[in-house]
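So, chain A:
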Amino acid sequence: MTQIYFVQLIDFYSFYEMFYSIFQNLGFEKSSSWMSYIAAGGSLSFLAINLLVLATAFYTWFERRTIARFQVRRGPNRNGPFGLGQPFADVIKLIMKEDTIPSEADKPVFTIAPIALLAPTLLIITVIPIDDSSFLATLNIGILFIVGITSVNSIAIFMAGWGSRNKYAILGSMRGAAMLISYEIPMALGITSVLLIAGSLAMSEIVAKQEIWFIAVMPMGFFVFMASATAEMSRTPFDQIEAESELGSGYNTEFSGIKFAILFLAEFMAPIVTSAVVTTLFLGGSQGFNFLPGQFWFVLKMFVVIFALLWIRSTWPRLRVDQIMGFAWKILMELGFVNIFLIAIEVAILMDPVTGILTSQDMLIMAGINWVFTIITLVFLANFLGKRNYDRPDPVPSPLANMEPKGE
Partner candidate 1 sequence: MTLERFLIIGAILFSIGLYGVLSKKHSIAVLMSLELMFNGINVTAVALSRYTVPYLLTTHSGEKVVQYLLTGQIFTIFIITVAAAEVALGLAIIIAIYRTHQSVLLTDSNQLKN
Partner candidate 2 sequence: MTEILDVSKIINEINKELPNCIVKNNDDSVWIRPDDIKKVCSILKNPQGLDFSFLTSISAVDYIGYFEIVYHLTSMRNNYSAIIKTKCYGRKNLALPSVIDIWKTADLQEREIWDLMGIQFQGHPNLKRILLWEGFDGHPLRKDYLGN
């Protein structure tokens, strides 16, 4: 198999064995076990984080180029070939910039906020299985871990906003916290529909159960999850945290220099991490054709998701804050619950009563039902809301003006 090479490269245990033999040779017979464990875990984590940061740097370049191309511009193209040196130039610039702290700011909170925002985003990647085995750790509560860790983000945004004592920042972080917590519920509902079929919270189990990708089985769950994930990382059409035209720059108004770089890193890492989660939950993870390793397919799917996000970002405007809240609480919640119970009924009916297994045939049936349901629901909802909100009569000229002279 071609995959072996890659698996060995990033597998924890190969690292472990390597370090184990090193420590054995160095003469730590007794303690080489846990020392090599820590060494392997540390080096692998360090590698993973740096890879992720590099990927984010590349992603910022990719985003700028792609959106520029959507906007019939060129994007960064001066630093290095195709402008690839741009993110590094940015980082160096931001490190070299002066790091101003407002005199009224709550300095410890202000300083810790970027870390508190970056660390949870990074932590999500630990439980995502890039290939059949996890990249780092296989947790039984994988997806619950992700949901729990993302909720730290709202606190971090609060810290950033409150710490800088800036009105725009506080306004942005309040909106941000309210929005993040609102969309956590639909996101969890979208995940629940996946869990109904997967039957496990572990990410690798979820991937293994996707004989048919869950995006095909439950388009509505995908829609709900995707919408709320977009809000969770605060991208258009839900980017209320920054809302540059309204709030200046939102919660990171006062940040500069390296702190801004870290906030920026966390913010741009979110799409990567989210696309990884989406790939795992709905796009079959590393599944693909055998002639290329699973990691390739995983990254390819991530690219597709990221590109879709960029496409949306470059096309749609932003919703207002109350509309965003209304969308989460009034529409996505309903859709999520309906979707969950529909899938639960389907599972209860279609599941083999003896073995408790859903075959791919069952899933195809479910997919058929769910697609019909999704399309009908969305069309109905769009028409219902549209009729109520967007229909309007033809213009009637006001009687108060008459451009033809009346005569004396």
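A quick word on the picks: all candidates are chains of the complex that A comes from, given by their letters.
In this text, contacts are C-beta pairs under 8 Å (C-beta built on N, C-alpha and C of every residue); 3 or more make two chains touch, one makes a residue touch a chain; residues count from 1.
Since the model is a prediction, treat every value here as computed from it, not as a measurement.
J.: Sort out for me which candidate, 1 or 2, comes into contact with chain A in this complex.
T.: Only one option touches chain A, namely 2.
J.: Taking the complex as given, what residues does chain A use to touch candidate 2?
T.: 399-406, 408
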